[in-house]
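Every protein chain but one is kept in place in this view of the complex.
For reference, chains read A, B and C in written order, and residue numbers begin at 1 within each chain.
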Amino acid sequence: MPDMKVRIGDLELKNPLMTASGTCGYGDELKGYFDTSILGAVVSKSLTLEPKVGNEPPRVAEVACGMLNSIGLANIGVRRFMDEKIPILDELGALIIANIAAKRVEDYVSLAEMLAASKSVRGLELNLSCPNVKEGGIEFGTDVKTLSNIVKLVRKVFKKTLIVKLTPNVTRIEEFASAAEAEGADGVTVANTYVGMAIDIYTMSPKIHTVTGGLSGPAVKPITMAKVFQVSKSVSIPVIASGGIFTWQDVVEYIIAGATAVEIGTLLFTKPDAPGRLLKGIEEYMADRKIERLSSLIGGIRFDRDNVPHMNHHK
Amino acid sequence: MPDMKVRIGDLELKNPLMTASGTCGYGDELKGYFDTSILGAVVSKSLTLEPKVGNEPPRVAEVACGMLNSIGLANIGVRRFMDEKIPILDELGALIIANIAAKRVEDYVSLAEMLAASKSVRGLELNLSCPNVKEGGIEFGTDVKTLSNIVKLVRKVFKKTLIVKLTPNVTRIEEFASAAEAEGADGVTVANTYVGMAIDIYTMSPKIHTVTGGLSGPAVKPITMAKVFQVSKSVSIPVIASGGIFTWQDVVEYIIAGATAVEIGTLLFTKPDAPGRLLKGIEEYMADRKIERLSSLIGGIRFDRDNVPHMNHHK
Amino acid sequence: MAGKSFLETAVILDTRLAAERTYISRLRSPQIVPIVEAGQFVMVSFQDTLDPLLPRAFSVCDATGDTLSILYVAVGRGTRKISGLFPGEKLILNGPLGTGFPRMERGKNIWVAVGGSGAAIVPILSRSAGKAGSELRFFYGARSKSQLVPFEISAYTAHATDDGTAGFHGNIVDLMKLELKGAEPDMVFGCGPTPMLVSMQKEFGNRIPTYLSVETPMACGMGFCQGCPVKRSGDADYYLACKDGPVFRSTEIEFEVKP
Partner (left out) sequence: MAGKSFLETAVILDTRLAAERTYISRLRSPQIVPIVEAGQFVMVSFQDTLDPLLPRAFSVCDATGDTLSILYVAVGRGTRKISGLFPGEKLILNGPLGTGFPRMERGKNIWVAVGGSGAAIVPILSRSAGKAGSELRFFYGARSKSQLVPFEISAYTAHATDDGTAGFHGNIVDLMKLELKGAEPDMVFGCGPTPMLVSMQKEFGNRIPTYLSVETPMACGMGFCQGCPVKRSGDADYYLACKDGPVFRSTEIEFEVKP
């Protein structure tokens, strides 16, 4: 049995597989499909201070190799999560990372303070990048100064593992990753969904109520792969890859590109029992190639820096 | 037979279907598969002042619903294009738009001057956005000032229809579109390819020699759709959509989103005879719905501005 | 609330064209069949392809022995692809999912309106009504005769077509309104296009216990994605169609009216 342990800050995960926020409810829904304790971590739906009903329908639409969503952060609120969901997750043996979102800087701090108090919450992922809410959300994620400010303030009140989830909808994501690192984040998640759109040509209406929505799924994998690679070359904290993982090969590819851990999202909608198979595939790959520790694969890509156009820009 | 004519600057196209630069050689290669004169326009491979051999292999790789390429602007040079290819295209009855690329601002101007002198060249598309060359290329496309400068200088020497092809790899593509419009461009193409990457997990090498390459194909369609929509709301010159068109429905969708014309790229690799079928599909759609002029569909999307998160950012 | 469900690789036994563009596929699905209830659905996905990517929801059409069937109209990428599979090929089923129609009771009279692919529920409802001893009457609407699936069921079935080629010339809710003048069912069920459901809610919802099976876009079918909201009546909040529904008491929900 190969060693798949990876570290993010002080937190050791038994393996790099995490669920992606918003793609398995609060994590408790997974239990019907597989033993949740096999995961490295379960990341909660984005939690807000008050419960949110979310956006009007339609909220989801399929596109080529992907989907658009605009859920609008519908969630039960941090209080009910702590009271009702954490005990279930504890019982399932899940390692819990709470994902939080807010419209105001102060609210991020309040959320972080509340969750810091729960022993079961082992890490925090800041969603600074939801493309589907009108205020805050993506604005936070596309302005480096606001991002730095939120990370700095949250860092003060949350001493456990702190992860910043970045938006991909920017010219140079590395700048945001570096800002998060500079303010003491323990890791960055690359990336949230891409602003996308689809129209029903018969009704001439957008397929998503908010007109644009967030694109996820295999379609985004190559773009996110490039961003994971670029970010991992720019920061020294762990990068968590999120975007289009559908096979164990995708997980290995992200790790070779520079990711320390990965999040599984859209895949869970189609194959909710996939995590076990992904882990098995990775195990066999490691065994075949006599790789003893998964961590030795991180960033293992063989490449020549001179060949990469983007790495030569600032020369 | 419905009226499919559209205008870009002074140029009238018989229909909105154009080939995308670099996806059908110089256009002359199409003739084995269909009557090239049915197209609205043929856009040439990006031409440079001197012939270019391009990047080392591997240059192409398939990914989910898309492909990565890093051709590196391999081309025969503007001189040979004018001498050898234009006569063939003329004979085929193709309306020619020349696409140009360069590493230096002066070279764009020289290229534009040379091509302005050819009667057969009816329009120019400036490639300011190739992600696969080390200098110039994407840098030009990600800096608004450089873009403005190039468009201004080219505009002086090229009086026919001038189109600026934008990179999608920026936070706010509308700013680039507006800059192009302000300097007198007649249209903007949205968009070139997305920076992407894929790794062979068995050799641990990138699947493309330059490590990152440009992502095209259906995978990018929803992202480009959102950008076409946003740009068309920000400028009043025509928007030409380029990204992932594989069916006639995709063409109609882009037009409803705000495009005046479209470019067909990756599709030609798989179905080189597709343009005829696309035109037939659009014709039938128009006939079924009693739409007499295609131009009446442009930007016809039914939506409520208040629902769109991104349109409320700057309120 | 949804109960236990299974993720099962099911073999296609056969597929037949049952009406214009309408197919019934039978699959071997021994885990799901014994526990499915009328009105519940399965999410169907494909092995070894990313196109289509997401699973598709289908009401269970019938379930007996180890055989589950689905009825579908081949309109898009998912349904066209399923209709082209050969016997022996496999699909992945996730189910049974959601909350179906309320339990039927002996001697109760239930009227069921179905339209389009909503007719999928006819066989399974007939079967469970037979077991429970309730009386069913079906009201089955379509655009034209060629789209009506000829079900082999003993229950009374009235047809309505928009073009008058079979049964009542007009829509199914108008036909029910006519027949309701002489009778009063204990419950009304509906499964079909949203305009039909809206009209049932308006016409019967306030006087007869009415249960409607709603169709919304769904990404997961399991409560994972929050993608399938259905407005709670008199409330800013939403139900989830995939867990709280797809069958709702018509007084519990509001249909959003497009602006």
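The rule is short, and it goes like this: contacts are C-beta pairs under 8 Å (C-beta built on N, C-alpha and C of every residue); 3 or more make two chains touch, one makes a residue touch a chain.
Small disclaimer: the values here were computed from a predicted structure and weren't measured.
Chemist: Can you list the shown chains that the omitted chain is in contact with?
Modeler: Every shown chain touched by the left-out chain: A, B, C.
Chemist: Of B:Gly54, B:Gly281 or B:Gly299, which sits in contact with the chain we cannot see?
Modeler: B:Gly54
Chemist: Which of B:Ala74, B:Ile88, B:Ala116 or B:Ile291 sits in contact with the chain that's absent?
Modeler: B:Ala74
Chemist: For a quick check of understanding: of B:Gly66, B:Pro222 or B:Pro309, which residue touches the chain that isn't displayed?
Modeler: Checking each option in B:Gly66, B:Pro222 or B:Pro309, the one touching the absent chain turns out to be B:Gly66.
Chemist: I'm checking contacts with the chain that's been left out. Which of A:Val6, A:Ala64, A:Leu89 or A:Ala102 qualifies?
Modeler: Checking the options A:Val6, A:Ala64, A:Leu89 or A:Ala102, the one contacting the hidden chain is A:Ala64.
Chemist: For the chain that got dropped from the picture, name the residues of chain B it touches.
Modeler: These residues of chain B touch the chain that is not shown: 22-25, 29, 32-33, 45, 53-54, 56-62, 64-67, 69, 71, 74, 205, 207, 217-218, 246, 266, 268-273.
Chemist: By the contact criterion defined above, which parts of chain C meet the unshown chain? Give residue numbers in ascending order.
Modeler: Spelled out for chain C, the touching residues are 48-51, 77, 80-81, 86.
Chemist: For chain A, which positions touch the chain that isn't shown here?
Modeler: 64-65, 304
The working rule: only the chains that are shown with their structure count from here on.
Chemist: Chains as vertices, touching pairs as edges: which of line, ring, star, complete or other describes this one?
Modeler: complete
Chemist: Report the chain whose mean Cα position is at the greatest distance from that of chain C.
Modeler: B
Chemist: Can you name the chain whose C-alpha mean lies closest to the mean of all the C-alpha atoms?
Modeler: Chain nearest the centroid of all protein C-alpha atoms: A.
Chemist: Give, as an integer number of Å, the spacing between the C-alpha centres of chain C and chain A.
Modeler: Roughly 36 Å, centre to centre.
Chemist: Go ahead and note the Å separation of the Cα centroids belonging to chain A and chain B.
Modeler: It comes to 33 Å between the two C-alpha centres.
Chemist: Quick check: what residues of chain A touch more than one other chain, meaning two or more?
Modeler: If we look for residues of chain A contacting two or more partner chains, we find 64-66, 205, 218, 246.
Chemist: Going through chain C residue by residue, note those that touch at least 2 other chains and give them in order.
Modeler: In chain C, 50-51 touch at least two other chains.
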